[in-house]
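Apart from one protein chain that is not included, each protein chain of the complex appears where it belongs.
Let's look at chain A:
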């Protein structure tokens, strides 16, 4: 891409969520979302050497544009009813419900999740990383800012639905990016579950999710694997990275004592404190679905040795890319649970 265009696009991509996060005026927040969306569209379809990228960028644009227009409509409705644009002031029921729908559509929460697996499957791995991490920042921040006006029952329903669909949909996927998409849907379910009860926990879950997902997608990129069948032979490229990928997957699944267990534990504790024991139990059971497909990837790629041809076992001869920050990310995604009290104090 033209370096000048690249500079403008990257700066807009960073600026958009920053405007949204730092604004207290609804229109400015919406403008930030729009800047972010318009900046990511050319990046999503920047290399039109594959049909899928072109299709994915259009799918992403249509969904985000629809969500933005619904959000703008809800903002106008709120202004009409309350007479003010301040985000921190309470909103009326209809506006907050529409805002919830618009922001969940932007995030990719169920039942507005259909675009996410297809879009992530069509783009490159780096774009998948940006779409699953950076792009969630602004809508989630807005949800946190208006959490007092949100309907807890609605959010809990959407969360449980997301966890169920994220787990069920990822069950028999063979493409790794689609698996990460369903993983994203399930994790967003956990984040929104606790939104009205404790925004700090939502933030902690979000940071943990970003760390885990970034580590996983960078690993996938370094191993140059997009499908389960190529992940099976990735041990020949880098055995150490293959082993740490297993740890990362277990962390994503929420197995103790890895990092991913920490937010789930705290969320279940918070739900139990608020007498939502049945919901906590249901969430824990629904996370088993996601656990199944994470363990399956780990089983086929790391634990067992699948049948392969001679040419696959020679892949270590080709020089792989190296990312110097990846070891730190792997440690962060595996070993943060013991220092959980520190995080609680910080947040």
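Please note the rule applied: a contact is a pair of C-beta atoms (placed from the backbone, for glycine too) under 8 Å apart; a residue touches a chain by one contact, two chains touch by 3 or more; residues count from 1.
Note that in this section contacts and distances are computed from a predicted model.
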(message) I want to check something: the complex is missing a chain, and I'd like its UniProt protein name from "NCBP1 protein", "Complex I intermediate-associated protein 30, mitochondrial", "Protein YIPF" or "Response regulatory domain-containing protein".
(response) "Complex I intermediate-associated protein 30, mitochondrial"
(request) Quick one: say which of A:168, A:207 or A:265 touches the chain that got left out. (result) A:168
(message) I need the residue numbers on chain A that touch the omitted chain, in ascending order.
(response) 48-52, 55, 58-59, 118, 168, 171-175, 227-229, 232, 296, 300, 306-307, 309, 311
